[in-house]
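With one protein chain held back, the other chains of the complex are shown just where they sit.
Order of writing sets the chain letters: A and B. Residues in each chain are counted from 1.
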Amino acid sequence: MKLFDARALRLIAAGLVLINGFFPALWILLSSLKTEAELVSKPISYWPQNPTLANYVRAFNDQPLPHYLLNSALVAIGSTLLSLAVATLAAYAIARLNLKRRQLILTCIVASSMFPLVTLLVPIFETMRTLGLLNTYTALILPYTVLNLPVCTLVLVSFFQGIPRDLENAAMIDGCTRLGALWRVVLPLAAPGVFTAGILAFVNAWDEFLLALSLNSSAAMRTLPVGITLYQGEFAFPWPIISAALIVAIVPVAVLIALFQERVVGGLTQGGLKG
Amino acid sequence: MTKQGWLDRLRDPSEKTLGLLLLAPAFALLALIVVYPIGRLIFNSFYDLRLSGGGGAKFVGLENYALVWADADFWNATRNTVLITVITVPGALVVGLALALLANLPFKRQWPVRLALLLPWALPLSFAGLIFAWFFHTEYGVVNDLLRRVGLTEPTMWLLRPPLAMAAICLTIIWKTSSFMALILLAGLQMIPKSLYEAAEVDGASRWQQFWAITIPMLMPSIVVALIFRTITALQTFDIPYTMTKGGPGNATETLAMLIHKTTIDYLDLGYGSTLAVCMFVLSMLVTALYLRRVGQSA
Partner (left out) sequence: MQRRFTLATALAAAALIFASLPALAQTQLRVFSGGQNQRPDLMRKLFDQYQKANPGVSINIETGGGTSELQRQYLSTVLNAKDSTIDIYLIDIVNPAQYYGAGWLEPLNAYVGEPSVALKPYLPVYATSNVVDGKVAAMPAFADAMFMYYRKDLLEKYKIAEPKTWDELVASSKKIQAGEGRSNLQGLSIQGAPIEGAVCTFLLPYWSQGKDFNDASGKLTLDRAAASRGLQQWLNMVDAGVIKKNVAEVKTPDTVNEFKAGQVVFAINWSWAWDRLNDDADSQVRGKVGVMALPAVAGGKSATCVGGWQWAVSAFSKHKAEAARLVKFMAAPEASRFLAAQGSLLPTSLAVYTDPEVLKAAPWFKDAAKAVVAGRSRPMSRDYGQVSDVIRTTTSAVLARTKTPDEGVGEISSRLARVMR
């Protein structure tokens, strides 16, 4: 009897999580199969009356969606890798080395995220222009790395701090350099943290809008979030087509998350909460 | 003490040198991207720089700050921002923790639950706002439709009543950001050794006791990290209220970031906008300094 309760509760719990996560995505998916007229019908319809793929066709025809996908992917992957690299080094220094002003350094890194991006936009634009980087992948990769640096650094600091020093010390006694110990011992143990930071950085970069709008305005370098707003017009907001484009935008990220969630949750330590 | 050549120091660096080397990339990036903008921001806050006046800057010292102090819109926006922060930070923490614990349960196939966990985070922020605005629409919204089916015949005008609009906005923010919290907490849960739970089980501790005695304390570093960023971003809330209500009705749901955006982009008042941004920074700093001290101390 006890076992049944536990299982039923677990299923209900799972159900709640699934509804919470999937409902809006499901709504977008269903909207992408409807016509615009159906969306103003009363009472509202959930299931499309005549499911149509026309919106996807329109979405791909009106804008070079695959091209935007590629741009977004390159920028997001690039900035994620760079963020992780830079953040790992910085986090190791803060967490492990006895630097005098550790606290201050960490505060400075985190403080850089305390200014609203809209106020930093024009100077960043000017910087990129001076460097001749407007409308390049670098123009977005560098700021995104900086935007993600605080989160990645702080996450990694907290994970590095949670790993006992003895393992590294053992490795170093065996002849490893500090950086070697970082690479061979600490990072594998902190894998959940690394993949978490990676996912956060990737999704942040994938969804970023303001900088992408201003810095990479040419059609060739446009990213997905900016591209999706172009389906709108001054007077038109074609929900079905935009929904189709949103599905195209979400699916890669969802796939990525599904693939990497194993890495986040299945670390090499004896982790896991009893169910 | 022997004088080490710099090449020798690179090969076998002291802690200080190593520290500098490891931190150099981070600081180089920060210097390139944000130091100049932040510097200019602070500089501009001491000037009357309104483009409508022709774009010429006039030095006014701290007058902008005095204006902010006396500005009813600023206090309104700050109040709304603090309200959103106070509601959504603990809200996202509680929901995020629940989601993380649930996602960590042993299911036969883990990926659907974990994907459901992280999907809200994957939806671009501005579109999340638009979609939830649609959900809360008086006529075409799912919320009113569900309420209608359970008998409430008079449709609620969610986004047109300040308290309801605020509730809808907070709900949307919690929905979106609990995913962020859950992600960090889930990773943190993985670092707790199972042996601790097994030992506690042997000692006869109930699940509830295990939760409070083991899970929460061991999860504290992750909780603090998640709280810091949730708080910083909560104070900067912009996209969701902007897309859901545009700060309306009136300015009942206008946040500080929206006020800054309006002042900078619509009013073209760069001096005052910069001042507001500096004030927001000070607010963020005050709140998170407390958190950071905690993180810096634990070793």
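Note that a residue touches a chain if its C-beta (ideal position, glycine included) is under 8 Å from a C-beta of that chain, and two chains touch if they have at least 3 such contacts.
Note that this is a predicted model, so its numbers are computed, not measured.
Checked against the hidden chain, the listed residues A:Ala14, A:Ile44, A:Cys108 or A:Val122 yield one contact partner: A:Val122. Of the candidate positions A:Thr35, A:Thr136 or A:Thr177, contact with the hidden chain is made by A:Thr35. Seen from chain A, the chain kept out of the figure touches residues 35-37, 39-42, 121-122, 125-126, 129, 134, 210, 213-214, 217-219, 226, 229-237. Residue-level contact of chain B with the missing chain is found at 51-55, 137-139, 155, 157, 159-162, 246-252, 262, 264-268, 270.
Throughout what follows, only the chains that are shown with their structure count from here on.
One finds 14 Å separating the Cα centroids of chain A and chain B. Of all residues in chain A, those touching chain B in their complex are 10, 13-14, 16-18, 20-22, 24-25, 27-28, 39-40, 42-44, 85-87, 89-90, 92-95, 97-99, 102-103, 105-116, 118-120, 122-124, 127, 142-143, 145-146, 149-151, 153-155, 157-159, 161-162, 178, 192-193, 195-196, 199-200, 203, 206-207, 209, 225, 228, 239, 242, 246, 249-250, 253-254, 257-258, 261-262, 264-267, 269-275. Interface residues of chain B, counted against chain A in their complex, comprise 15-16, 18-19, 22-23, 25-26, 29-30, 32-34, 36-38, 40-41, 99, 101-107, 110-128, 131-132, 134-135, 139-142, 145, 148, 175, 179-180, 183-184, 186-195, 197, 201, 207, 210, 215, 221-222, 224-225, 228-229, 232, 235-236, 238, 257, 260-261, 264-265, 273-274, 277, 280-281, 284-285, 288-289, 292-293, 295-296, 298-299.
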